[in-house]
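Only a single protein chain was left out; the remaining protein chains are all shown in position.
The block that comes next holds chain A.
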């Protein structure tokens, strides 16, 4: 995975930011990972995370001990201090009740940043990642902000190595397999031009959904006409869709994927939180793709 220039630039900017934030203390990046001194005066000791993705990231880089509260949607890891704080409609007063010195959120909803600034609390906004590189950048960003630069770098390197290993194990295919990923039972789907689309592309899959909107609503007849090789259901939790439900839809029994039993349920949370567990998702999808014979007919 080549490191692109914009990412390198961002990382450089972040390092500067981290140095400034640390009040020009002697931040020693060469200290071994895991040994980072989180008790240092300028490192945040009370972090509030307002998004499930940033919660997962904070714990993965070893900043879990500094987290005092996470929002109501964060459910991984299970020992995170879940509260009734909302990341969707954040309430500044409720957040301040946990006396944070750093708040991590995925959007500046309702002037969150300005409100927290009034109380002298730093906010780090990490919007939904658009690419795998964004995920790496955000991990490094969090590492810099929480005093875990080394662990963040190590995690990113580990993720990259894992992904390379997963990709190396895939069979070669002349034409990519096509897939239809269902986001809910009104047939909202994803194109190649999304985060999940990028992940699938790396694994040798092409979405049947196209167009400028990354998350289009498809019509059933289009899905039937395209006859995807694989169907991924990311709507088991929200809408109770299972392979059996799909097979019972009018006309869908004609689909190759249904006939060949290639309809798979993906974990909605893992398949929509672009944090460290994206590697788990890739491993799962790679297992599915690897199980499909290379000579699979693609009419």
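Quick note on the criterion: a residue touches a chain if its C-beta (ideal position, glycine included) is under 8 Å from a C-beta of that chain, and two chains touch if they have at least 3 such contacts; residues count from 1.
The rule is simple: contacts and distances are computed from a predicted model.
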{"item": "Chain excluded from display, named as in UniProt, from \"Iron ABC transporter permease\", \"DNA polymerase IV\", \"Integral membrane protein\" or \"Beta sliding clamp\"", "value": "\"Iron ABC transporter permease\""}
{"item": "Residue among A:172, A:221 or A:244 that touches the chain left out of view", "value": "A:221"}
{"item": "Chain not shown, touching residues in chain A", "value": "73, 86, 88-89, 183-188, 208-211, 213, 216-222, 224-227, 236-240, 249-255"}
